[in-house]
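Structure in structure tokens, see below.
Heads up, one of the protein chains got dropped from this complex, but the rest are sitting where they should.
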Amino acid sequence: MTLHEARRLRRVLIANRGEIAVRLVRGCREEGLQTVAVHSDADALAPHVMLADAAARIGAAPSAESYLSVEKLIAAAKRTGADAVHPGYGFLAENADFARAVEEAGLVFIGPPAGAIETMGDKTKARAAMIAAGVPVIPGTGAVSSVSEAAEGAARIGYPVMLKAVAGGGGKGMHVAENRSELEALFERAAKEARTAFGDERVFVERFLHDPRHIEIQLLSDGERTVHLGERDCSIQRRHQKLIEEAPAAAIDDDLRRSMGEIAVRAAEAVGYSGAGTVEFMVEGGEFFFLEMNTRLQVEHPVTECVTGVDLVREQLRIAAGRPLLDGRDPPQPRGHAIECRINAEDPVSGFLPSAGPIHHLEIPSGPGIRWDGGIRPGFDVGLHYDSLLGKLIVHAPDRSSAVRRMRGALESLVIVGPETTIPFHLAVMEEEDYRANDISIRYVDDHPELLKRAAGELPEVAVSAAVLLAARARRPDRGAGTRRRGDFQRAGPGLPAWVTAGGVWR
Amino acid sequence: MTLHEARRLRRVLIANRGEIAVRLVRGCREEGLQTVAVHSDADALAPHVMLADAAARIGAAPSAESYLSVEKLIAAAKRTGADAVHPGYGFLAENADFARAVEEAGLVFIGPPAGAIETMGDKTKARAAMIAAGVPVIPGTGAVSSVSEAAEGAARIGYPVMLKAVAGGGGKGMHVAENRSELEALFERAAKEARTAFGDERVFVERFLHDPRHIEIQLLSDGERTVHLGERDCSIQRRHQKLIEEAPAAAIDDDLRRSMGEIAVRAAEAVGYSGAGTVEFMVEGGEFFFLEMNTRLQVEHPVTECVTGVDLVREQLRIAAGRPLLDGRDPPQPRGHAIECRINAEDPVSGFLPSAGPIHHLEIPSGPGIRWDGGIRPGFDVGLHYDSLLGKLIVHAPDRSSAVRRMRGALESLVIVGPETTIPFHLAVMEEEDYRANDISIRYVDDHPELLKRAAGELPEVAVSAAVLLAARARRPDRGAGTRRRGDFQRAGPGLPAWVTAGGVWR
Amino acid sequence: MKYHAEAGGQHYEAEKTGAGVRLNGVDHEVDAVWFSDDEVRIAVDGRSYRVFVRPLEAGWQLNVLGRNFDVSIEEARARSVRQRAGSRAGEGGQHEVRAPMPGLVVRVLAKEGQRVGAGDGLVVIEAMKMENEIRASGSGTVDGIKVGPGDVVERDEILIALRPEASGAEEAR
Partner (left out) sequence: MKYHAEAGGQHYEAEKTGAGVRLNGVDHEVDAVWFSDDEVRIAVDGRSYRVFVRPLEAGWQLNVLGRNFDVSIEEARARSVRQRAGSRAGEGGQHEVRAPMPGLVVRVLAKEGQRVGAGDGLVVIEAMKMENEIRASGSGTVDGIKVGPGDVVERDEILIALRPEASGAEEAR
């Protein structure tokens, strides 16, 4: 993109679905841009289709035939007269070929240059580029072929270390050694396991982080100027899937914050970045290490928007139109505290199993400091083709403890009758002491198995009690719709008898 | 209240109904306080009752028998073990006797001292107190008994002036004179009209403001320190009822802003104020004049909350508990721009006639920077006993023009099937050029009669067209629920044919 | 298929055409996507709207951009049959001024036998803490006052009977 070469966008094709497509339709409209939704056959009646100015069917339900089809998306953009494409997140958002195809079709790709996507999308290239740019990465060796070579590496890196299979991934074939003798005892076993599991016995040594936080820096670049908008703490994860994100990260001090921000800007500049992006770090004991850079809008971008007052989609659109970021102003300081809970169609009580089916009833919380970025509507059928994110509940409050209380109230007011969701998990977290004390790490969910039991609780008996009342009511039609038994409220006179709220509210 | 004498509140009775009662229940809960809702017979199933921890019936539907009954409210507080009372706005919020009765019953009144309410509630006393404190009031004379006395006063005050009946009010018997000869021509007529209309021929002279803005300053005082949280522009009014409020007031410069803030603080200190309060001014041509002080939370408090990040209800509760305001910090600078539209059950197309009946369907907008403070739920029957405010739609965006566009989108997504509301009026304002250019005054609604015509528009034909499709559909049951005619979307191939949005969106 | 429809006091002769709808002789291009039984996105002459639908006894309540329209509609054939069979109701030399909303009568401004002109206030009704002056929409003579201060009236209840001028005043509203 030529820097600051103003070009007028008119119509943006949103190459995505779900809550982010809804968010982008709204964001484009506020910037005076028309929007084209695309949809698979499963999404013909989805909210993003309802809201956009135009809609184009792009194929059958499976992603490969619709949202992942570069040709179909380009064809839809041409057909509907779009002059720009916003990829959202997921799907083709970090696909350099898609970015190139969009530009080659004469359309504006609302995202970074393809080259930056490519570099950051390749783990090895990214690590090399970051090391060259002076960005700290997790210390590690190359493949080691003997115990002594491993021990030498470990001594340089510092214990505890991890022995990892070169061909491994996804947490398999990893062994933690706290000192040299443990390392020596583990080496043969690690190599053997690596051979068995991956057919490649090579292992390497890497610094082990006990209970790091996942903290990431939001960046904006217009190609001339790169700024950071502070950080987010996304430590509450399960199987590398973020569940709760916050801004700012209350655990780090201003020095660390400044240092991480500067390094993140350096990382982006090293790859010629422009647009919105995020540099993810692991943080432990005052140290931080580059994890990866996400070359797109993040799911959790709203918490940054809440505390900075910056609209990241608006900035993306303006940068794509060749205008300077933040209208040339300096990034604002964060104000207050924001938390986001991902509301997934997964049942936390049954090990987060996916849950599908129609949304029978939907009630969205409202009031001060509450935001809902949703991708569902009553009657919409949640299928199994795409990821399980139904929407994001975000709160903003003057400080973290107020934000936690506000989130609890908002979660209680978010009603989704239909598939099971992660709401009970989030409710349990908001009441859990370590979370409230901000004593968390990426191991939080594993370390708190009782959360899922708490999410189960006494609720089945409440449901059965309600069913008994309903059955009794059904026998007496005079107590039908909307009637109310007198005296329900203050049965026992003074004080607050049965009616004092306790259910999840007062303990 | 003894200053900063910490006292622990546990349970707050909310002496109100509607959206503000809902807001207060939420605010109390977030501060760890239990809530007691009160309700008349008309409100037994109202949202504030549903949400509170306990509810007490206080009487029949008419306000005089319920929400305005001091004895019933105090009795309910005693009965439910409340230790504090929040009056909200309206009803008894500015009734000094109520404040006194609450304190005499040993409960905390969450509001200013009764004396401050009393002084500010009496127009003559308030004007005298403000003049004594050096707060500018609209220049005027006492009763004048002759043309020459009137002319003398007018010369001192400066033209244009208004001749007003001493016994008048509500805009009746007012005559504007641009110069001395006009004044002389009008004097006899004004005196005669005053005698006819009010049985009192006395008139006085007051400075006439052509097209002033209504701008007000939000104050907080904990009894030791009084601070202001910037201003709100509430110029969009109809018959002295505010319809749209914004913060900050983009029309005034920093000097004027600072000066108004300092004067407002002085006004509050002059009457020994504590708690949250608002000083209202008329502003014209760089001058400002005291109008009145509202000794309570305002309907429009959310716009200040949005731009400052301060939660005013939380501050009220903390001040009442003897804690220092803003945790002792300085008030923050405003960030971005916020707009509030009052959604009233009034039909703007029929001269804002009240409209009642059940809420059949309710869809609340969501997404970035959108807040809904509502007092209705589906199935709730909007009656005629209380004021017409159903809820408030508030947006917050980086600047005023973004906020206007965001509000337009939010209004389009706010669906209330049931009574007529002011939504069409607000939609018309958001598209009107003077409003967009911030060229407004308290005469805006009178000056723009075409707004109401615009609110009518082509919509009846759209409704009839939809009914024709429904009637045709009803004849063919195979095209029943949820079906979709193929090809609806892109009928004419490339470009955006019938499906290009225009309805209130693109022009 | 031809229909007769009423909305907001207006009468429409309507017809479903191939490309859309004809209303009082004017063709409109209409295109629609039904997102559910009670929600449709409809494009009329290239402008598009979200419409929410609630069934009424003889039609639908339709919500468009914040306004609610009660549309009654029937097939032209059915209507003409009904009209031939039915009686002509609501005729006579009087016009009735009715309450546009329920409320409390606080003042009656008109007097029996008084001649009133368009815009003259007749009755003041209070509802939702607001006073609403009910005015004459045409000129005529007050021929009967049906309510007094303190009365609670329902919507469409008769407030005043008015004998219109020979020129044919409209019904006051």
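For reference, chains read A, B and C in written order, and residue numbers begin at 1 within each chain.
Note that in this section a contact is a pair of C-beta atoms (placed from the backbone, for glycine too) under 8 Å apart; a residue touches a chain by one contact, two chains touch by 3 or more.
Being a predicted model, the structure only gives us computed values, none of them experimental.
The hidden chain, counted over the whole complex, makes contact with A, B. Contact with the undisplayed chain is limited, among A:128, A:155, A:197 or A:467, to A:467. When the full complex is taken into account, the listed residue touching the unshown chain is A:414, out of A:267, A:414 or A:429. In the full complex, chain A contacts the hidden chain through residues 345-346, 349-356, 360-361, 363, 384, 386-388, 411-412, 414-421, 423-424, 426-427, 455, 458-473, 475, 480-485, 488-489, 491, 497-505.
Contact between chain B and the unshown chain involves residues 45, 50, 53, 377-379.
Heads up, the rule we're going with is that only the chains that are shown with their structure count from here on.
One finds 38 Å separating the Cα centroids of chain A and chain B.
Shared interface positions of chain B, i.e. residues touching 2 or more other chains, are given as 482, 484, 489, 499-501, 505.
Within chain C, residues 35-36, 48, 50 each touch two or more of the remaining chains.
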